[in-house]
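Only a single protein chain was left out; the remaining protein chains are all shown in position.
After this line comes subunit A, so read on.
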Amino acid sequence: LRKNVEDFTGPRERSDLGFVTFDITADILDAKKCMVFFLTCIHLQSIFDWNVKQLFLYLSAEYSTKNNALNQVVLWDKIMLRGDNPRLSLKDMKSKYFFFDDGNGLKGNRNITLTLSWNVVPNAGILPLVTGSGHVSVPFPDTYETTKSY
């Protein structure tokens, strides 16, 4: 689903605005369990050890356009504190942030890759950024939507 709308949060030209809905199912706790991301099973080590204060999870869309060789847009994020339910089962989520492109590169773009990553925030120490090894490709249609509301 894609519209071409004036980007009212940024520069004053018309840019492509994309709408993506997604499901996230994740179990970020046990080494034996899997993180399932659109039916791709990824094994995770137990992340929440004694030195982990929280995880900052985010879903980012990565793609290439004529204007820019690499684009990354964070669509959704969540803070998961130690002690929170590590199982995520989110269905039909709408992106938290507007998916504006820098220009008009979403039209007809067949290869938008969505990946789930997280930033481990320790009680003290190194701040690693980890990317989940699964990813999903989303193609955008060749035409703009003008009427449907999100």
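As a working rule, contacts are C-beta pairs under 8 Å (C-beta built on N, C-alpha and C of every residue); 3 or more make two chains touch, one makes a residue touch a chain; residues count from 1.
Here, contacts and distances are computed from a predicted model.
Asks: From the list "Cornichon", "Signal peptidase complex catalytic subunit SEC11", "Longin domain-containing protein" or "Coatomer subunit zeta", give the UniProt name belonging to the chain omitted from this structure.
Replies: Not shown, but named in UniProt as "Signal peptidase complex catalytic subunit SEC11".
Asks: Mind pulling the subunit A residues that touch the left-out chain?
Replies: 9-11, 53-54, 56, 58, 60, 67-74, 77, 79, 81, 97, 102, 117, 119, 121-127, 129
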